[in-house]
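Only a single protein chain was left out; the remaining protein chains are all shown in position.
Up next, chain A:
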Amino acid sequence: MGFMKKLTNTSINFLPLVAIALVLIVWQIISALQLIPEFLLPSPLSVLQAFGDDYQALFSNSLVTLSEAFWGLFFGVGIGVILALIMDIFHPIYKALYPLLVISQTIPTIAIAPLLILWFGYGILPKVVLVVATTFFPIAVGMLDAFRSTDQDLITLMRTLGANTPKIYFYIKFPNALDAFFSSLKISVSYSLVSAVVSEWVGGFDGLGVYMTRVMKAYAYDKMFAVIFLISLLSLFLILIVNWIQYIITPWRRTNHV
């Protein structure tokens, strides 16, 4: 029984790796047979080569993009949580703000990125603002839904114990919203990196987005693919970190149900 469970778990982790390996092998064979010209689609090996040749530039530009993503995420999460809290406590504010929040997410980021550059210059600020604009929304909506769906009987119970509103948030609503918070955070984390890159495309001196536009203009598609893979890997890595934090601070999710 235990062994079978272990086997199933391992194969679940194992299968996607096999799939990725297969795609890479087929891709390498296609390139080696020159079915698609190298300048249109570089082979996985030449992408790896480009990665090795340019790793210093990739590394230093990654740090820039990551710090933009981090600060944007930091303020985005903060604003998202505070907005959710305010909208949960004051119903008229919820009524007034919620439609605006949804509409704000229909504005394409790529369209406002040049405006942000115009307003805030070529430094880190317009990038951070764009990341904030894309990351606060999943957090605000996720937390708000979790706050609002708290079991009313639990709140009544807390009231009969003499708990005031801050205590109800501290003991009930915040811990109850943790699962929703982490689900939203995973979405926001992957948005944050992409938004930082997009805002660098529009204007800037450093960062993976700037690097991307530079190698694209040089028709260096092997480097282009290298940076695309790097961004994916970084996103995955960030999501793993969130998973790990969630694992540490929500021990009850690891227990066995009766």
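In the analysis below, a residue touches a chain if its C-beta (ideal position, glycine included) is under 8 Å from a C-beta of that chain, and two chains touch if they have at least 3 such contacts; residues count from 1.
In this section, contacts and distances are computed from a predicted model.
Engineer: According to its UniProt record, what is the protein name of the omitted chain, chosen from "Response regulator transcription factor", "Cytochrome aa3 subunit 2", "K+/H+ antiporter subunit F" or "Peptide ABC transporter ATPase"?
Structural biologist: "Peptide ABC transporter ATPase"
Engineer: For a quick check of understanding: of A:27, A:98 or A:171, which residue touches the chain that isn't displayed?
Structural biologist: From the options A:27, A:98 or A:171, the contact with the absent chain belongs to A:171.
Engineer: Among A:157, A:218 or A:245, single out the residue that touches the unshown chain.
Structural biologist: In the complete complex, the chain left out is touched by residue A:157.
Engineer: Can you list where chain A touches the absent chain?
Structural biologist: 151, 153-154, 156-163, 167, 171-172, 175-176, 178, 250-252, 255-258
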